[in-house]
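Written out below as structure tokens is the structure these notes cover.
Removed from the display is one protein chain of the complex; every other protein chain stays in position.
Coming up: chain A.
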């Protein structure tokens, strides 16, 4: 009985802690640079080049809204699926642009969104699989008129 009560007491704390960690992962990105963000996601793993198709216009007139779609080669089964896709920006004020969490219920590892780009730069995509591998691909994009950040 006392064990049960203890479990109940500890549970909200554990949930609060993981919630705070998830929040700070995105918010602490402000102080972290591009290379550090990539290292943090890789966590010591060596990325595999390729396996990712990035579709983004090579030249963008306006950095306020740039179409970006990502497709990762994966069978998306319980054993072998893409669990997370990260979009990193080399020269935005915040290197971590977005993170997508997927499961086998997605059917395909395909996402698309619209991002802000401060200036001409490389966009890096990292895809983490359920087997612990990380796929990595980058694309250069020329931005004529950047999203107005830091005068950039």
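The rule is simple: contacts are C-beta pairs under 8 Å (C-beta built on N, C-alpha and C of every residue); 3 or more make two chains touch, one makes a residue touch a chain; residues count from 1.
Criterion: contacts and distances are computed from a predicted model.
**Q** Tell me the UniProt name of the left-out chain, picking from "PspC domain-containing protein", "ABC transporter ATP-binding protein", "Thiosulfate oxidation carrier complex protein SoxZ" or "Putative tricarboxylic transport membrane protein".
**A** So, among "PspC domain-containing protein", "ABC transporter ATP-binding protein", "Thiosulfate oxidation carrier complex protein SoxZ" or "Putative tricarboxylic transport membrane protein", the name matching the hidden chain's UniProt entry is "Thiosulfate oxidation carrier complex protein SoxZ".
**Q** Would you write out the residues of chain A that touch the absent chain, in ascending order?
**A** 22-23, 26, 29, 64-66, 69, 87, 89, 92-94, 96-108, 110-116, 148-151
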